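Missing here: one protein chain of the complex. Every other protein chain is in place.
Presenting chain A:
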Amino acid sequence: MPTLRGFLWLVILLLCGEALVWALALPVSPGVIGMLLLTLGLTLRGRAGSDIQAASQPLISMLAMLIMPGVVGIFFIADEFSSQWLAVAAALLFGTLASVATTLWLMLRFMPPETTNE
């Protein structure tokens, strides 16, 4: 039951996110707003209860599976964009290599060493 109780909280927060996105015409997805609301709520409460943890852990480990139905679409639209596959492949491959390198450089440049913590 703790899992279901936690799941109810997650869904309620998702609905709150949905309401806020609609009311304020935010360009962000309801899930992200819900996540921020959850972080805020837990901070105010001072601890993450066992219900919410029991529901969150399995869902987080399922994330990769949840996007599979969307991503397999790439294998079925390949024909449509076959004339541009080189541009798409190069952009994704080299674009990602470059952006990973840039982010890593930025982080190493600005991030203080771990010991400055606490």
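In this section, contacts are C-beta pairs under 8 Å (C-beta built on N, C-alpha and C of every residue); 3 or more make two chains touch, one makes a residue touch a chain; residues count from 1.
Quick note on the criterion: contacts and distances are computed from a predicted model.
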Name under which UniProt lists the unshown chain, selected from "Peptide/nickel transport system ATP-binding protein", "NADH-quinone oxidoreductase subunit N", "Phosphoribosylformylglycinamidine synthase subunit PurQ" or "Putative effector of murein hydrolase": "Putative effector of murein hydrolase"
Residue numbers in chain A that touch the chain omitted from display: 7, 10-11, 13-14, 17, 27-32, 34-39, 41-43, 48, 52-53, 55-57, 59-77, 81, 84, 86-104, 106-108, 110-114, 116-118
